[in-house]
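With one protein chain removed, the remaining protein chains of the complex are shown where they sit.
Labels for the chains are A and B, by order of writing; each one numbers its residues from 1.
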Amino acid sequence: MSEKIKELLGEEAEVLLAEKRYEVISRILPKVLKGKKPLTRSDLLDKAFLNKYLGIPVFLALWWALFRFTFDVSAPLSDLIDMVFGRLGEIASMSIQNEQLASFVADGLIGGLGSVLVFIPPIFFLFFGLAILEDSGYLARAAFVVDRVMYKLGLHGKSFIPMLLGFGCNIPGIMATRTIDKEEDRILTILVNPLMSCSARLPVYVFIGGAVLGGYAAAGVYSMYILGIVLAVLMALLFRRIIPYFKGKPSAFILELPMYAMPTLRSTLAHMWERGVLFLKKAGTIILLATVVIWALSAYPWGAVHSGDEPLIEASYVGFLGHAIEPIFRPLGFDWRATVALFFGFVAKEIVVDTFGVLGLGGAEELQQVFNPVTGLAFMAFTLIYIPCLATIGVIYRETNSWKWTVFTVVYGVVLAYFVAFLIVGIGGMLGY
Amino acid sequence: MNLRIPLAFLPENKQATVVEVVGGRGLVRRLYELGFTPRTKVRVVSSSSPGPVLVDIRGARVALGRGVTMKIIVNPE
Partner (left out) sequence: MIKVALIGNPNVGKSLIFNNLTGGKAHVGNWPGKTVEKKVGKCVYKGVEIEIVDLPGTYSLTANSIDELIARDYIVKEKPDVVVDIVDASNLERNLYLTLQLLELEANVVIALNKFDVAEDLGYEINVSELSKLLGVPVVPTVATTQGGMEKLKETVARAAKEKSRRRIIEISYGKKIDELIAKIERILQKDENLTKIYPARWLAIKVLEADDEVLKIIEKSPCVQEIVNLLPEM
């Protein structure tokens, strides 16, 4: 029947009904609305922000300001939280008599809580900045500005905000894809979103880069962000070409732009809070649980690990695991400890740093024994690309409603990570490292 | 004047009347809902050829991709 109706009525009835509804509105409006003037100011702003030549530079400048703001303001706070929890752990391990309980509270619970809380400053400041851009009406304009570029990359203009959010955390990024109407465009955006370097990966870059890249540490860290963007673009183009489901062009770009408005503190905070809490709930609980599991795996079997003065991690379940999977990573120059760190990093990437700490590689000198500059860089790239964290996988499943796409994201991530890391090590080798 | 051109070719600051919307059912329906019904006035606020176009339709500002503006046929004033 539906076919028949569509055939008979086609768009005719539809256009007529929409027209009549707007006709009713046009009859009501003059009776209730007076003093309507053209939006000269808003249009002038649009002429500047959306300008063919000015649009992109203005956007890049604002974006850069947003990131500087986020990292500069949040870094000291994160350091403070890190320090406080470090102290708390020390106090706990000294004041609890029972050895196993002390280790559990200090390394498991307090350590886990600390690794969740250090994320609060960068995440919340990023969301605060984004909320200002959003409430002022600019964020929707940014989608307009980048649409041309995104289209060429096989993505939709609306894919842009989810990607931007991905730099804070992939979870709100992936959830923000809901504004994309066409299912194919939406899933494609979800698939490449984990390549946006979320704030959980930054500690890993800083930790490894700072230890082994010397004067190039900052450049190394920035290069990871660029690498992520480049890979996201390449993957989007590749998937459009080779996966039949994504064949064709991104769907039509239609977006109503909100009026420019002065952001208010209340609504900006409300926006920030909403997204931030989402992250805490989704990611926080998983990270906390995982830290406890990691603690258990690295502290047991208790007798074997704690036979000497210093705990012998190599004798733990973790050590066992690391040695078992190490051969796979040997071509990349990662030893068993790096392997273990990656294994746990799948739960949440910043756990990579914690794991190195637990395995006695917390300092620069120790790290330099494991990595040279090239393998260090390869490790950073691997951390960026492989498997999104557990919480993100959960969200990908919920948002795509498909195990197929969820598994696909995990598999392509690991394969790509291995490939890129191998490439880095190979090129480094040719250059004499 | 009874000229029919795609909205894409309307220069900045110029006004026109919608004649019809062509294309797939989903797209056409969405454009109708946003008010792009025949005889409606539409004005180009900002055009960044070959990028998207910002138009004033029924007092709202709607951004349209190039492809979409090719499917909205208008009669310029």
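Please note the rule applied: contacts are C-beta pairs under 8 Å (C-beta built on N, C-alpha and C of every residue); 3 or more make two chains touch, one makes a residue touch a chain.
Remember, predicted model here, so these are calculated numbers, not experimental data.
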Given A:L16, A:A217, A:L321 or A:L390, the one touching the chain that is not displayed: A:L16
Touching residue (missing chain; options A:A270, A:V293 or A:I427): A:A270
Which residue of A:M259, A:I328 or A:A364 touches the chain not shown here: A:M259
Footprint left on subunit A by the chain that the document does not show: 1-2, 4-6, 8-9, 13-14, 16-17, 20-22, 24-26, 28-29, 31-37, 39, 140, 175, 178-179, 181, 256, 258-259, 261, 264, 266-267, 270-271, 273-274, 278, 398-401
Subunit B residues that touch the omitted chain in the full complex: 26, 29-30, 33-35, 58-60
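The rule is simple: only the chains that are shown with their structure count from here on.
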Geometric centre distance via CA averages, subunit B-subunit A, whole Å: 37
Touch list for subunit B against partner subunit A, complex: 21, 25, 27-35, 37-38, 40, 45-46, 48-52, 54, 56, 58-65, 67-68
Touching residues (chain side subunit A, partner subunit B) in the complex: 6, 11, 14-15, 18-19, 22, 36, 39, 42-43, 46-47, 50-52, 55, 140, 143-145, 147-148, 151, 157, 249, 252-257, 259
